[in-house]
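A protein chain is absent from this complex, but the other protein chains hold their places.
Here is subunit A:
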Amino acid sequence: MLGKTANGLYWMSRSLERAENTSRLIEAGQRLALTRSGDADDEWTPILQTASVYDGYLEKHGDITKDDAVDWMLRATDNPSSVLSSIKAARQNARMVRTAITYEMWEAINGCFMAVKDALARKVSERDLPAVLGMIRQRTALVRGATHGTMLRNDIYDFLRIGTFLERADNTARILDVKYYVLLPAASAVGSNLDNVQWESILRSVSARGGYRMVHGSQVRPREIVQFLILDNRMPRSLNFCCSKLHDNLRYLAHDYGGQTVSYEMAERLASSVKASDVDDVFENGLHEYIQTFLNTIGGLGHQIELDYRFYE
């Protein structure tokens, strides 16, 4: 496979994952704003920070308002991480790697792009927002389905999965990082209504409310949330799950290509260290510090993958 193709596959799946995550964040933000009294626009700051689009937003708009924040995350063309920009980038990459993906997968991505482009051609009203967000999730799910159902399990698939899980791990970690203060033990003592709403929104932003209930029942507690989102290896968006998938896919590549790479060794170390984490230690040593270290490590891993597989000249 061409290095350029591996690069295109990796970024295609990262962009799709990002579009999906961003639309989920918007939904969580919207929900939070609706269930709160008082000045709800405050809630958009952490949401924008989680999506890593806060600075760009401030430069463009200055004041934080709900309408502008939603529009910035959903359809701003000068925000490279907006849903629209991400879907465009995914489709651009899909065109670039057209020979590596199946017709079904291309059709799903192109169809997703056309539908999202249409729906986001104009500002989305509050009334239409839930339907539009639902459509975006459905369309990206279709792409995932076409990928699973039609792609060979070879190096092409491995690069797709690596992109997906790097982006997902990054996203889950950033949600935890921005909201870490509501998860600290001190906060749990408060146990107020407000915190419940906050905790719920964290789970909602990773589509994990149902899963959490299955595992931990209806009591939402910070310790359990952290346990669930970092360590639970059944939860497909937990750091542990993502890292173990990264490790797997890099191992398949090493096996296929007959030789271990630096990135494989990094992923192996990362996966085993996350797996061995203990939730009490995490709190003891600082949740914020833990997440920061994690974000740095996967950033470095992403860079090493680009080098190992010759994404660029």
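What to note about this one:
To be clear about the criterion, a contact is a pair of C-beta atoms (placed from the backbone, for glycine too) under 8 Å apart; a residue touches a chain by one contact, two chains touch by 3 or more; residues count from 1.
The rule is simple: contacts and distances are computed from a predicted model.
Per its UniProt entry, the chain excluded from the display bears the name "Circularly permuted ATP-grasp type 2 domain-containing protein", taken from "Circularly permuted ATP-grasp type 2 domain-containing protein", "RNA polymerase sigma-H factor", "Predicted lipid carrier protein YhbT, contains SCP2 domain" or "FlaG/YvyC family protein". When you scan A:Asp155, A:Asp177 or A:Glu200 for touch with the missing chain, the hit is A:Asp155. Residue A:Tyr309 is the one among A:Phe228, A:Tyr252, A:Phe294 or A:Tyr309 that touches the chain missing from this view.
Checked against the full complex, the one of A:Trp11, A:Trp72 or A:Trp106 touching the unshown chain is A:Trp106. The omitted chain makes contact with subunit A at the following residues, 1-6, 92, 95-96, 98-99, 106-107, 110-111, 114, 155, 257, 309-310, 313.
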